[in-house]
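The other protein chains are all here in position, but one chain of the complex has been omitted.
After this line comes chain A, so read on.
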Amino acid sequence: MAGPLEQFAIHNVTDPLFTIGNHPIALTNSAIFMLGAVVISSGLLLVGSGKAAMVPGRIQALAEVFYEFIGNMVRDNVGTAGRKFFPFIFSLFIFTLFGNILGLVPYGFTFTSHIAVTFFMAAVIFLAVTLIGLFKHGLHFFSLFFPHGAPLFTAPILIPIELVSYLSRPISLSVRLFANMTVGHVLLKVLAGFVVALGIFGAVPLAVLVAITALELLVAVLQAYIFTILSCIYLNDALHLH
């Protein structure tokens, strides 16, 4: 029986296609699920946005629910200035959501359970947001690290705290998603191992497994939401400071 960590192993499906620097790039199981998430989500959304019916059908209603959900999230958390980042935030949510949910399909692979993926996304968001803040506010951007109205003598304490908290944003953002996905899938795998090991009494962990699977579905949606809304909040901080 495979260990609980084996499901996270990345293996090549094809021979290396080309190299970037010294790194051979092959199509992997992770890549297939990334591309699959893109194909399934954009297929769904292209079909849903194609008909443009006044009274939407099911798929169109789903596409519009996504659109309005993320549209409201951006409007509520970033304001009208966030309008031009809407396509990015929308893509971020859809990519994370479909990655998380596709990972729950049996024999599937969860690319969001890899720190390389989540940290790269978080780092790009962090850098982009910081650059947007610097570009928009210039040096005034650094007032983000000193809360407005705090007594001046607290600066030696507050500024390092704020700086550390700011710099840890990409880490907390990426580790939250990665750890939640990893732990959920490890837990499912361990429980599944009990089902087989206990024979007839395996019905008990099986029932738990079903409940945990439902919970993992909730976690998959929730973590995609949290990842996206935190990106919105960081973007709002950069655009409007405090």
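Definition applied: contacts are C-beta pairs under 8 Å (C-beta built on N, C-alpha and C of every residue); 3 or more make two chains touch, one makes a residue touch a chain; residues count from 1.
Quick note on the criterion: contacts and distances are computed from a predicted model.
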From "Peptide/nickel transport system permease protein", "Response regulator", "Cytochrome c-type biogenesis protein CcmE" or "ATP synthase subunit b", the hidden chain's UniProt protein name: "ATP synthase subunit b"
Contact residue for the chain not shown (choose from A:Ser113, A:Thr130 or A:Gln223): A:Ser113
Contact with the hidden chain (one of A:Thr182, A:Gln223 or A:Asn236): A:Thr182
Sole residue of A:Val38, A:Leu104 or A:Leu239 that reaches the chain not shown, by the stated touch rule: A:Val38
Hidden partner chain, residues of chain A it touches: 3-6, 8-10, 20-21, 23-28, 30-31, 34-35, 37-38, 41-42, 45-46, 48-50, 52-54, 56, 60, 63-64, 67-68, 86-88, 90-91, 94-95, 111, 113-117, 120-121, 178, 182-184, 186-187, 190, 208, 211-212, 214-215, 219
